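Here it is, the structure in full.
One protein chain is absent from this view; the other protein chains keep their places.
Let's turn to subunit A:
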């Protein structure tokens, strides 16, 4: 019988997590680069022209991953924030703060690429559609989180205030996700229609899924790099940081 015990809480200490994150970060960066290269290749050279939208549909390969990440990151951020409130672990707040800027950027990218897609297909850069509006609210929630954090000087108090905001805002994520079902929206429902010819759908779907995974890897690599900065900054007066810097 395997009696080896993994001490998970060992990594809840910022000092240990700093080292672990530093070791993992290059791997996720490499994975992100490789997957993005493959994903881009499929996006432009393997996936065929769409019957209705011509080449314009290729925006899907950045729009869908960015939109999905903007929602997933919010859920992960809120989970870390909630964990921090429940167990009072320092690392949780740092993780939530490390995720927020990347989430905000993906929400921004989702809106921009959506707008660039909407103009040629719908004839409008923006409509007050349920999907678009709820995604805009998500961007505002991220910006609120970042603003609230920078307005409170004590990082531990900022973490708690931001955690409450993050948890309250979670209600918006299912609203975004189900908005295309609940309301009559201009935004299309499923990302990929399986009613099209199966060969088309399969290469498009494969390209999109690879891009989604690539964006995941990018997010993990970026968050690990940012959380290392946050740890160094907040623990700047400890002995281990002094030793690590020397």
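The criterion applied here is as follows: contacts are C-beta pairs under 8 Å (C-beta built on N, C-alpha and C of every residue); 3 or more make two chains touch, one makes a residue touch a chain; residues count from 1.
The rule is simple: contacts and distances are computed from a predicted model.
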Absent chain per UniProt: "COG3014 family protein", "NAD(P)/FAD-dependent oxidoreductase", "(2Fe-2S)-binding protein" or "Heme exporter protein D"?
"Heme exporter protein D"
Residue among A:26, A:48 or A:174 that touches the chain left out of view
A:48
Spell out, residue by residue, where the missing chain touches subunit A.
44-46, 48-49, 54-56, 58-59, 61-63, 66, 101-102, 105, 108-109, 112-113, 116-117, 119-120, 218, 222, 225-226, 228-229, 232-233, 236, 241-242, 245-246
